[in-house]
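Complex shown without one protein chain; remaining protein chains in place.
What follows is chain A.
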Amino acid sequence: MNVPDELKYAQSHEWVRVDNGDIVTVGISDFAQAEMTELVYVELPEVGRSYSAGDEVAVVESVKSASDIYTPVSGEIVEVNEALNDNPSLVNSSPFQDGWMFKIKISDAAQLDKLLDANGYKDSISS
């Protein structure tokens, strides 16, 4: 199971990449995509809307089931990965790169410190 060291993780299986300044990129982990199996539909959040950490912001659906995606940090959605509308399987094939889901402008950088590092996330999925 791939758990890149440079990312932060939420217990609910989202990853966070701190790109530059106060904008972070969010996707779901390799573990989560494997659990959800082949995705056939991704419902992305609306650009410009603000959410609090832990809010449901997106939905991913496999042939069999739907799963909610939560934002790990509070802030405003500034960009979504439109490529997922036509090709939701990018989340399966490239969860940490091409399958990213949204970028959010964080309102409270301290929230990043509450997320798990790679080792902490590895522990959480192995227990």
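One rule holds for everything that comes next: a contact is a pair of C-beta atoms (placed from the backbone, for glycine too) under 8 Å apart; a residue touches a chain by one contact, two chains touch by 3 or more; residues count from 1.
In the analysis below, contacts and distances are computed from a predicted model.
The protein name that UniProt records for the chain not on display, among "Chemotaxis protein CheA", "Aminomethyltransferase", "Gas vesicle protein GvpJ" or "2-oxoacid:ferredoxin oxidoreductase, gamma subunit", is "Aminomethyltransferase". Although one chain is not drawn, the whole complex shows that of A:19, A:38, A:55 or A:117 it is A:38 that touches it. Listed here are the chain A residues that touch the chain not shown: 37-38, 40-41, 43, 59, 61-64, 66, 85.
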